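The next block holds one structure in the form of structure tokens; read it before the comments.
Note that one protein chain is taken out, while the other chains of the complex remain in position.
Naming follows writing order (A and B), and every chain is counted from residue 1.
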Amino acid sequence: MDQFGLLMNGFAVALEPWNIVLMMIGIVLGVVIGVLPGLGGANGVAILLPLTFTLSPVSAIILLSCIYWGALFGGAITSILFNIPGEPWSVATTFDGYPMAQSGRAAEALTAAFTSSFVGAFVAIIMITFVAPLVAGFALRFGPPEFFAVMFLAFASFIGMGTGSPLKTLMATMAGFLLACVGLDSVTGSLRLTFGATELIRGFDFLVAVIGLFGIGEILTSIEEGLAFRGASARIDFSVVRRTWAELPRYWALSLRSSFIGCWMGVTPAGATPASFMSYGVARRMSKPGGTPFGKGRIEGVIAPETAAHAAGVSALLPMLALGVPGSPTAAVLLGGLMMWGLQPGPMLFVEQAEFVWGLIASMYIGNIVGLILVLIAVPWFAAILRVPFAVIAALILVICSIGAYTVNNAWFDVVVMLGFGALGYAMKKLDYPLAPLVLALVLGSRTEQAFRQSMLSSQGDLGVFWSNWLVGTIMTAGVVLLFWPVFSRVRGAIKVQLARRSG
Amino acid sequence: MSRRFSEISTRAAELGLAALFAAVAGLAIADSLRIGAGWSDDGPRSGYFPFWIGLILLLAALWQFASALGMRARDRTFATREELGRVASVFIPAAVHVAVMPVIGLYVASALLVAWFMTRIGDFRITIAALSGIATAVVAFIVFEIWFLVSLPKGPLETWLGY
Partner (left out) sequence: MRRAVLAVAAAALVSMPTTAGAQRWEPTRPVQFVVPAGTGGGADQMARMIQGIVSKNNLMRQPMVVVNKAGGAGAEAFLEMKGARGNPHTIVITLSNLFTTPLATGIPFNWRDLTPVKMLALDEFVLWVNAEAPYTTVSAFLEAGRANRLRMGGTGSRQEDQIVTAAITKASGVPFTYIPYRGGGEVAVNLVGKHVEATVNNPIEAVTHWRSGTLRPLCVFDSRRLPVTDKMTETQAWSDIPTCRESGLDVEYLMLRGIFMAPGVTQAQVNFYIELLEKVRQTPDWQELMRQGAFNTTAISGPEFVTWLTREEERHRTLMTEAGFLAGR
């Protein structure tokens, strides 16, 4: 009960008025950062880090972690309103969130996204509170083969998602993988596919590609079809939050499953991005037929990735605190921040700085609740952004996109690349090439390849390593099953028909 | 552009995009072979994955190209002339915006882009458009340059102002 006492202590500290004020400042700043694709959570945290020295360590970490929560919430806003995911884990949110906004249901999508984020984060915090040591031990079991297996599972759960031509899906996927290969090969340290061009050394950043393909591509498609973002008639109406909330409990099973996927992926250091894709894929597989199809504005398509991404984002803090491995750039900067207060992340943090750790955990509970309230109040205003005339909003989006693409690597060339991807995205969209597989392959490609090759190095080229223990074997088998699921279900369907015929 | 041009057929667009993918795949295959695309004792070499991925892409793109050749040209329209004109009305200013960015800086370029869009695509009056453009640039400058200390490309105007 010692821990319980510490947690209660933490609550007392987190609930001090001054700390609540800091939380609100942090959340608002975080949302701003999350909305502007040029500012990642890492930027915000890094820039404010020096300012926090005037605060006590607990207050400072409350402020910084609230910026982190705010940025997580904020990432969904641009995904839903403008089809521009600010962070890798918001990509899956665009698949159904943006179509919802187009059909005039922006406020509903935002409410669903924020609420699911909150649910996912909350489940993850509860997990951190009660099973932290157990979970940290589990994370240690994840070496390169296990990591590859998880990535494989993420791809497998997503395969067959495209409704378009399989050939085009294959081409888009391969193009994504190929783009991910450009630059420095992290396993041998040599350059590849750069053709001697300095600008290609850093490779193609996911964000640059996605801003182009999704953001710019969308503007081009919209203008071609007329001069407006469709469904721009969102009204400022608070009752939509209440109405959406009344609908959400129906999806409790989905939320639970997505939270589970998120927590699991966050603890294994795979992180929020594969979690969001995997959760979306699984939701689609397991959804009941009928209603709006996935990809056309189905609310489950927003709930699943958002819940999982946030469950993962929060539970990734656990390996960071307990093992010293950051799960994302933002977490890495937070990690650096801890060290500046003389707090060394790692197994000893829980022992020697228990008060700090439990204070942080308590602030996660409170911070998330404060955050949810703040962003929900703002939903109608966010949705109203869509009423701004196209000529204005398109120009602003273009400006924000160029800033976003530039700041990824502080490189002008990336802005040019972004524009190129914009034209490509327009053409691909018009010709029914699916963009999601390209982005998925680009985001996860290099880490998957690296994990595969690390595994090969350590097993001396023996592929059996992927079935060498129960953990990796189970994940790989699950991946294979998911991969061939469409075939299975078709066969099962055929058998059922046969049986029905025989008995009938 | 010739007078006969009135639209791009889907067939032509399909052919073009498939050819682009095939060309990219070809480049990747060539470079992968250069750095070694085999499987050595301790797993795949640098070029192994790019090579096979490139090969699959190449084959898929060629197949796509071939099936697009089989389409009839008049079947479907990719985009009409008016549609392309509208796309160009956004894309060309955006391209100019990006092109002049290293010279005049991002802020001035952005102000011009916003003003241009508002007068050309929207029907705003020139004064309102100009003011909006300047406001955008100033807000962006305050948020990024001063508030978050993110350094964006700057031109002579900012230098003159002492930044």
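Throughout what follows, a residue touches a chain if its C-beta (ideal position, glycine included) is under 8 Å from a C-beta of that chain, and two chains touch if they have at least 3 such contacts.
Not measured: the values here are computed from a predicted model.
Partner chains of the missing chain, restricted to those shown and counted over the full complex, are A, B. Here one chain is not drawn; of A:G183, A:G281 or A:G297, the residue touching it is A:G183.
Across the entire complex, the residue among A:R141, A:R387 or A:R490 in touch with the chain not shown is A:R141.
For the chain missing from the display, the contacting residue among A:M8, A:M339, A:L463 or A:V480 is A:M339, taking the whole complex into account. Residues of chain B that touch the chain left out of view are 42, 149-151, 162-163. Within the entire complex, the positions of chain A that touch the omitted partner chain are 42, 46-47, 49-51, 53, 139-144, 183-191, 198, 201-203, 269, 319, 323-326, 329, 331-333, 335-336, 339-340, 342, 344-349, 351, 409-411, 450, 454, 457-458, 460.
Going forward, only the chains that are shown with their structure count from here on.
Computed centre separation for the pair chain A/chain B is 25 angstrom, with centres defined by C-alpha atoms.
On chain B, the positions that touch chain A within their shared complex are 10, 13-14, 16-17, 21, 24-25, 27-28, 31-32, 35, 39-47, 49-50, 53-54, 56-57, 60-61, 63-64, 67, 78-79, 83-84, 86-87, 89-91, 94-95, 97-98, 101-102, 106, 110, 113-114, 116-118, 120-122, 124, 132, 136, 140, 143-144, 148-153. Considering their complex, residues 33, 36, 38-39, 43-44, 47, 167-168, 170-171, 174-175, 177-178, 181, 185, 187-188, 190, 192-193, 195, 216, 219-220, 223-225, 227, 389-392, 394-396, 398-399, 402-403, 406-407, 410, 412, 415-416, 419, 422-423, 426-428, 430-431, 433, 449, 452-453, 455-457, 460-461 of chain A touch chain B.
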